[in-house]
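Just one protein chain is left out here, and the rest sit where they should.
Lettered A, B, C and D in written order, each chain numbered from 1.
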Amino acid sequence: MIYREAGQFKASYEADMQIFPIRQDRIAIAAIVLFAFVGVPLFASEYWFQAIITPALIFSLAALGLNILTGYAGQLSLGAAGFMAVGAFATYNFMLRIDGMPFLVAMVLGGVCAALVGIVFGLPSLRIKGFYLAVATLAAQFFILWVLVKFPWFSNYSASGVITAQEIVILGWTVDEPVEKYLLTLAVVTVLALAAKNLARTHTGRAWMAVRDMDVAAEVIGIPLMKTKLQAFAISSFYCGVAGALYAFTYLGTVEPEAFNLDLSFKILFMIIIGGVGTVLGSFLGAAFITLLPIFLNQLFHALFGDSLPPAFASNVELMIFGGLIIFFLIVEPHGLARLWQIGKEKLRLWPFPH
Amino acid sequence: MTFFFEVLIAGLLSGMLYALVALGFVLIFKASGVFNFAQGAMVYFAALTFVGVGEKLLLWLGWAPGSFASFLGSLLVTLAAMVVLAILIERFMLRGLVNQPLITLFMATIGLTFFIDGLAQLVWGSNVRGLDIGIADEPVIWLLDSANMLVSKFDLTAAAIAAILVALLSLFFQYTKTGRALRAVADDHQAALSIGVPLERIWVIVWVAAGVVALVAGLIWGARNGVQYALSFTALKALPVLILGGFTSIPGAIVGGLIIGASEKLAEVYLGPYVGGGIDSWFPYIMALAFLLIRPEGLFGEKHIDRV
Amino acid sequence: MMNHAAASGAAAAQAAAAPYLVVNNVEVIYDHVILVLKGVSLEVPKGGIVALLGANGAGKSTTLKTISNLLRAERGDVTKGSVEFRGERVDQLTPNELVRRGVIQVMEGRHCFAHLTIEENLLTGAYTRNISRRELAADLERVYHYFPRLKERRKSQAGYTSGGEQQMCAIGRALMARPQLILLDEPSMGLAPQIVEEIFEIVQDLNTKEQVSFLLAEQNTMVALRYAQFGYILENGRVVMEGTAEALRENEDVKEFYLGLSGEGRKSFRDVKHYRRRKRWLA
Amino acid sequence: MARTIGDVILDLQNISLSFGGVKALTNISFNVRQGEIRSIIGPNGAGKSSMLNVINGVYHPQEGRIIFMGKERRKMNPHEAAAQGIARTFQNIALFKGMTVLDNIMTGRNLMMKRNFLWNALYWGPAQRDEIAHRKRVEEIIDFLEIQHIRKVPVGRLPYGLQKRVELARALAAEPKLLLLDEPMAGMNVEEKQDMCRFILDVNEQWGTTIVLIEHDMGVVMDISDRVVVLDYGRKIGDGLPNEVKNDPEVIKAYLGAVY
Partner (left out) sequence: AAEQYMGLPSYRVGAYAAGGSGIFGGWIDYMQMINERDGGVNGVKLVWEECETEYNNARGVECYERFKAKGNTFFSPLSTGITYSVLDRVAQDKIPLVTIGYGRSDAADGRVFPWVFPLVTHYWSQASAMINFIGKEKLGSMDQLKGKKIVLLYHDSAYGKEPHEVLKRLSQKWGFELELIPVAHPGNEQQSQWLQIRQIRPDFVILWGWGVMNPTALSTAKRTGFPIDKIIGVWWAGAEEDVIPAGNASAGYIAAGFNAVGDQHPVIQDIKKYVYAKGKGNLDPKRVGSVYYNRGVVHGIIYVEAVRLAQAHFNKKGQPVTGEEIRWALEHLNFTPERLKQLGAEGFLPVMQTSCMDHEGAGVVKFQQWDGSKWKMISDWIVPDRVLVRQLVEESAAKYAQEKGITPRDCSKEG
């Protein structure tokens, strides 16, 4: 009974085409955003900011980027971390080499650099599909990291290829407290998430999805494949690039190219699959799930068994449970957490009747 | 010039070793359309089980380590383990994912990777071990004497084993009823079900086959570099081979392996110095990519059919 | 041109026979939320041809998939009811076991194995049978005899053949399993009229000569009722009408909505009025 | 409304197409006039779908000329064909499975939507107005095809017949000059076929859209088409008014069989 659309008639297309057409959704989203901006800073501890929420937000953004490419446009990619690296290193260099460069501008430029690199590596997608393309994007992953390690210019000739993020100053406000970093991250993520949602519901997004679902048909109805695919690559890489910049600047502070390795790419892919391919919400759910689950398992094991278990035993069992849970979730709902949520909503709508 | 050939031959031989790992991927892909990311973990699991059994079980039975009996014993136990693993995978993973999008299956195999990694280390510990399978890793003497060329006996043997496996598997796929059914399953799970192809059994068969290939690869790679977690990284070497040869072609794995192996080595030696080296992390991928631009399904892969 | 007499004769003989396939009050839900079948019951007698009719989305394909147990692959669940074949419950069997027992489904939309050649497609059809090479070749010839077009194209990958050729391939593939009960889902879809006739002739042939039973979901009501002895009409997941083929053919509603006949005979498609809406049977 | 059949809008001359050894089309010529309903019939594998694929650029014939609206073209890719006003439906439904009916139909208007992605990301001002304007047009088509009730349903869940209708809607959304329909009525019962015929006729009459139709139901073909081409194994064996074709012994032998 709680979740009813009854009585919410749409009198205009404008109303029907709102970003969240159902009133309950609108209220819930507004509440969540409000809570994130006001509530969380009041209640959460530093541990939560620094170790959980901020990285989870950043991963959500990267997942969102990958979701645009893989979930919406159907181009499977294993190079997300590579594009994050481009964003991080480009932002660092813009800050370093141009005096008085404001952070936000550098970040956007960093994203643009990632987008350009994304376009280059997206070119093969015009001919290559599916898993072949996925493996091809690995080339991007390895090549980008290799370049960053190999050419010391990118890390300002630091002996080991490590970059140290500069201080973030926005209109005279120095962002250095964990809370401030969190708020900055949150703001960027919120804006970009809204943009993604908008893209997805306009013809840009429809073109992506059409290409994803059936590219021959898409071409026949007049969607130019090249432009659409490259656009998806560019926008996706932009998101990943910005996420990379945040990863370096608001989360870790000091990063080496190694931090953006293949594991991270996989992790992000995981997030979208577990969260839900082709949904904005799924990127967030997936990121939260994948970041929190191992931590939760680790803490749970500590709480349950303390030191009574051999330490390697606990670690291995955690790993097995993690893998097992992923399989379990895929079996229960191949379309991800976002879909579970949707089914839940549908059930709520029917409640108390089963069908 | 000798040097060139030396590098070339070394490349071709290591290409065969890559092919061996790639083969496991091809098997499963060909038979179910699944890109089995866990293949690397299976290689690790197989090799670790093999040495683990030798270390613990057989020693406890009083069989001398390194003896032929112990080798055989470990081999049998490991094979049994691979069969059990295949059955478990079918029962608890694949069965629940019939007819799902391939990317979902792919992700499930990544979950499987974690599971297998954890399981292997849980049972046998993560210690690094050596492995001796009785093939000497030394140069072929007459080549060294006559042409001052280094060609490893070990690599030659391994390459031969890979070639035999490939030949057997190709025949199996092309000419047997089961082979045909496997390819049918890869095309359309539901249709295969509808005509009575028992997916469960088919999948167990393929995963066992992939497990055996993983075991062979694990033994050979393990004997080269030790049995340790890094064995699962051999998968990364196999991927470019796989795309170049085509996901669905068994001979493609070999040809791809040869091309990748040789070009990777030659590039590292002749091109590397100009750009600072270390290029074999990405060179094979770019190589494979270049081939793909000409043939999007790899050299021997099945053409993607999309008609309207 | 028509084989009325033969068909109805056979029907009479079999009416008395014990039911072969019994579907008892099944309820099917897709994706945990979409209720599609709301208690469907039907019977196929041994050696009978039974037609399952109904509009798009009525649940015909779902019914067939329930019987052949292919539902699970589509995330559908049978929540109620049972299916019996030759007196035994079969709803828990795997499709493989069902095929071994002689029940096979030809799915709607062809589903050929695109990368296998036509011949390989047909050969996989015999997967469940352990027969000699000779017998296999003979069976292959039998299918080619039914569908000469397939023989011409036998070395082509099925993915590259035309829609109709694929339909033939799918039917031929099922025949290779030598089934006793075939669940045919829209066999006539996309086939040239001549071939449609041929296919139904084949159905009848198998039925009379080899006692193969059929349950066919078909939109081409005219043809279906000509060959079937009995029919069910499905609407919105419920059986709303059942009867012998003759009875159905004579029914006014069926005539109008399924056969496109009105008082004066067939009406031109050009003249049908747009706003004419069908009355629904209430179940 | 009076229908006017105009000049030749599409002229195909000596088209030949083969795939490896398979000759799908051999030296075929025929034309389509402005405003008519032109049917292609023929046995399975005759090359009908291939013919449509040639017309809208999915296949490139090895030989022959295609002249559309007075312009000859040699090679053209499908989306250029779409840009020139050719839309189609597919024999094996080619809807975008992951999208709702509404979104599927909206993709049909993609060619006309010009706002770039930056505007769309903001969904503000022109972008929003654009979306809403196109939505209005799409709603007209939805009303016209009577699929209001399934607007927001993902197409994958729809029964076959409705999917065919959605495909038609998507093609119509592009406001084509030439509409190619590949077996739009396969898998429908008579009532649904009647509806479909009505839609096709209405499109043709009210909007003057030229239609090329492939269909195996002879009742439909004979009733609604103006002229019919008959293909058999890649060759043209008949061309003319429905009645002429229907009584052509060669056509009867190759295709119709004794029934008609």
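To be clear about the criterion, contacts are C-beta pairs under 8 Å (C-beta built on N, C-alpha and C of every residue); 3 or more make two chains touch, one makes a residue touch a chain.
All values derive from a computational prediction rather than experimental measurement.
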Visible contact partners (per top-of-document touch definition) of the missing chain: A, B
Candidates B:Phe50, B:Phe71 or B:Trp221 - the one touching the absent chain: B:Trp221
Residue, one of B:Arg95, B:Arg129, B:Arg201 or B:His304, that touches the chain absent here: B:Arg129
Absent-chain interface as seen on chain A, which is shown: 45-47, 50-52, 55, 96, 146, 149-150, 156, 158-162, 164-167, 251-259, 263, 291, 294-295, 298-299, 302, 311-312, 314-316, 318-319
Absent chain, residues of chain B that touch it: 3, 6-7, 10-11, 14, 117-118, 121, 125-132, 137-139, 150, 152, 154, 221, 224-231, 233-234, 236-237, 264-266, 268-269, 272, 276-281
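One rule holds for everything that comes next: only the chains that are shown with their structure count from here on.
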Chain C and chain D: spacing of chain centres that average the CA atoms, whole Å: 29
Centroid distance [mean C-alpha coordinates] between chain C and chain A, Å: 48
Chain A and chain B: spacing of chain centres that average the CA atoms, whole Å: 32
Overlap residues in chain D, where contacts from two or more other chains coincide: 49, 58, 90-92, 94
In chain B, residues with contacts to at least two other chains: 307-308
Complex interface listing, chain A residues touching chain B: 70, 76, 124, 127-132, 134-136, 138-139, 142-143, 145-146, 149-151, 214-217, 220, 262, 266, 269-270, 273-274, 277, 312-313, 316-320, 322-327, 330-331, 334
Sites on chain A touched by chain D in the complex: 13-14, 17, 19, 195-196, 198-199, 201-207, 209-210, 212-214, 216-225, 231, 235, 278
Chain A contact footprint on chain C (complex, rising order): 29, 31-33, 35
